[in-house]
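Now for subunit A:
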Amino acid sequence: MIELRNVKKKFGNNEVLHDVSLKVNDGEVVVLLGPSGSGKTTFLRCINFLERADSGKLNFEGKEIDLKKARKKQILEIRRNSAFVFQNYGLFNNKTALQNVMEGLTAVQKKSKEEARKIALDTLDWVGLKDKADFFPSQLSGGQQQRVGIARAVALNPKVILFDEPTSALDPELVGETLAVIKKVAKKGITMIIVTHEMSFAQDVADKVVFMDGGVVVEEGSPDEVFYKPKEERTKKFLARILHQDMYYI
Partner candidate 1 sequence: MGSYFSSERFLERIGQILPYLVVNLKMVFWSMLFGTILAIGLAILRLKKIPVIEQILVVFISYMRGTPLLVQMCIAYYGIPIVFGNLFMSLFGINLNRLDSIIFVSIAFILNETAFLGEIFRSSILAVPVVQTEAGLTVGMTRLQTLFRIVLPQAIHVAIPHYGVDLIGVFHNTSIAFTLGVLEMMARAKTLGQASGHTIEGFVVVAIIYIIISLILKGLFCLLEKKLNTERR
Partner candidate 2 sequence: MEFNYSYFVTSFKQALLYTPVTLKILFVTFTVSFVLGILIGAIRFYKVPFLSKFFSAFVTVYMGIPIMVALVLYNLVFLTCYTDFANFFHISKKINEIDQIVIAYVALIASNTCSMSEITRGGFRSVDKVQFEAGYTIGLTKFQTFRRIIFPQMLPVISPGLLNLLIGMLKSTNLVSTIGIMEIMVASLYPCQETYSYLEGYLAAALMYWIIGIAIENLGHLVEHYSDKYRKKPI
């Protein structure tokens, strides 16, 4: 179980997170929704200490950690038990797809090269990219790069995977293949926290939807509750706007 309590974060005078709390059970898929600038991405980055929160507590598998005062060792432990999927893929440019997936297995988990190679190849196969194993990121399409990014995360066998808008940098026709792989991860029963703008995907995959706006959690509940019976005015407005946009696309 992962629990965050009272997370606050300021950039200069701009308060991005104003007391955000979230509880995620094992195996649960949580989708964070909200307009841009609502603090979703910052919140996700705080969990992995890519941003240092100004205050707040993290309970990771029963271990209590202060987000502000966490020591190097604690941060490393969180990072070694979690994985992150970046908006712009964040693949290591100097390594092939296979090496990207192997990197954490050998350098962090200290697995032997053969073992790491086997796991990496299996995982690449699982995301449908076995034939691209020896390609460098620059030789892959955006969708393929992101699938390698997901494979890199899954191969580490983490307790939780954090997705930061995994499809928003992709061309529209490449979004589908990537979402399909994320659904596959969800079916594996891995705990996931996903920031996304893909509404129908969120409905499909989420156990819980959290709507954020202006640095606070406005509303949370099951996808049905939030999408079809939103209680808060701000949620309704946001959904109406997004649904309209979707209609224009069709």
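Note that in this section a residue touches a chain if its C-beta (ideal position, glycine included) is under 8 Å from a C-beta of that chain, and two chains touch if they have at least 3 such contacts; residues count from 1.
Regarding selection, all candidates are chains of the complex that A comes from, given by their letters.
Because the structure is a prediction, the values reported are computed rather than measured.
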Open item on the list: Considering only the touch criterion given at the top, point me to the candidate in 1 or 2 that touches subunit A in this complex.
Closed with: 1
Open item on the list: Using the touch definition from the top, list the residues of subunit A that touch candidate 1 in their complex.
Closed with: 48-50, 76, 79-80, 82-84, 86, 88, 90-94, 103-104, 107-109, 136, 138-139, 152, 156, 162
